[in-house]
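Here's a slice of the assembly, chains where they normally sit.
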């Protein structure tokens, strides 16, 4: 990739991240740049430019899918809370979050759902 | 629970399972009844009557969430294939399945997505 | 389910939860009710009324199984600590907890066991 | 470890493995020896001599714990089937296996239980 195409890819990723939560790009890129100058391009470019910004499923539904996956996996509670906030910021209601998390109990067990409930309650406080 | 309420719960669950895939209830209940007479009520009743048939998220979206969770977890390939077929049977396009699976690569890694692609290709053959 | 059968199911679940740890029902239901009015019925009803209160395996052995599963899965440390306390409250000795956790090292690896040791040491302080 | 202590450790492990399923030691050691001469000592010695043969929990209960852990983890279906057979060989009833697997649905989700039911049905055929 040339520097130019890299930059466009990251720019597109950060625009989507800003849509998920206002102010997130500066925090996340500061964190990633302190780790390695290529980390933001590789991780955010893949996540948000290559994949999540694709057509075919709208962003609202994609955030529901992300909340479902992170609830089921149970290994990234901080990011689950972020994506619950992002979901609320993008038109998903608290009631829909509740339904996603109850459904995660079916597929990943009650403790997975209980952990997701904790994340949701934090997110519900922060996004009003 | 009385026998009556148990029966209604299972009946409701099996009606939803039939909607996911025609003919599935008889196969699944035969399998579960051979295991234990209460298994269908407990497992299907919880999954499909208590949770998946709830209002608030439509069935099409719920099946997208299920495909997302099973793709990300990676521990139930047979059930992932079943739910991809169920998704196709309930108005989700192959293109949407593709997008869900590509998104699972972001959150659970490329091997999870590769496994889900194999399951999808089986499902795409069976549901025409 | 009618309101009546729901109530019986939840009542049975909360009675078992009280047996696991005195005072737990009010804390857990307050938390779940703040999330959604149906959450306690769905999650606790399934866990404790539909399944854990069944005959065939006594509660002491069931709590050993739960500690084993949560130690091996490694994704719910708070609930692992709760169930270690519940195990101690229901006739399981600290020595048996030790053995379960050592066995989890065989099936889920040494880090899983190390995490469970941390949870156990917290539980050992709280349950005297 | 001297050759002598290594041999005692492996001998003890294989005696326990024989108790789990008659004839298992020759099959398992042939498989492991073809991989590396130290593999049986390291893996079986740790599992069965260092841990599972310890006092404090009887073998029957330990096999129940193992079935619970492998059902919940969902990543080793062949070994889950082996340990269900081993459980049946050591005084655990089919009814107890059913209860363990239903309990795994609570802590690891319905698909985990469905997979374990498949493993159990294979084991129920083989152990009569």
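Should a chain be cited, it is by its letter among A, B, C and D, assigned in written order, with residues numbered from 1 in that chain.
The rule we apply is simple: a residue touches a chain if its C-beta (ideal position, glycine included) is under 8 Å from a C-beta of that chain, and two chains touch if they have at least 3 such contacts.
No experiment lies behind these values; they were computed from the predicted model shown.
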| item | value |
| --- | --- |
| Homo-oligomer size of the whole complex, from 4 visible chains | 6 |
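One rule holds in what follows: only the chains that are shown with their structure count from here on.
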| item | value |
| --- | --- |
| Selected from C-D, B-C or A-D, interface repeating A-B by over half of its contact pairs | C-D |
| Same or different contact residues where chain D meets its copy chain B, judged by the half mark | different |
| Inter-chain centre distance, chain A versus chain C - centres from mean C-alpha coordinates, in Å | 30 |
| Cα-centroid distance, chain C relative to chain D, in whole angstrom | 24 |
| For chain D, residues that touch 2 or more chains besides their own | 72-73, 95, 98, 102, 105-108, 110-112 |
| Sites on chain B touched by chain C in the complex | 1-2, 5, 8-9, 38, 42, 45-46, 50-51, 54 |
| In the complex, chain A residues that touch chain D | 72, 105-112 |
| Contact set on chain A toward chain C in their complex | 73-75, 95, 98, 101-102, 105, 110-115, 117, 120-121 |
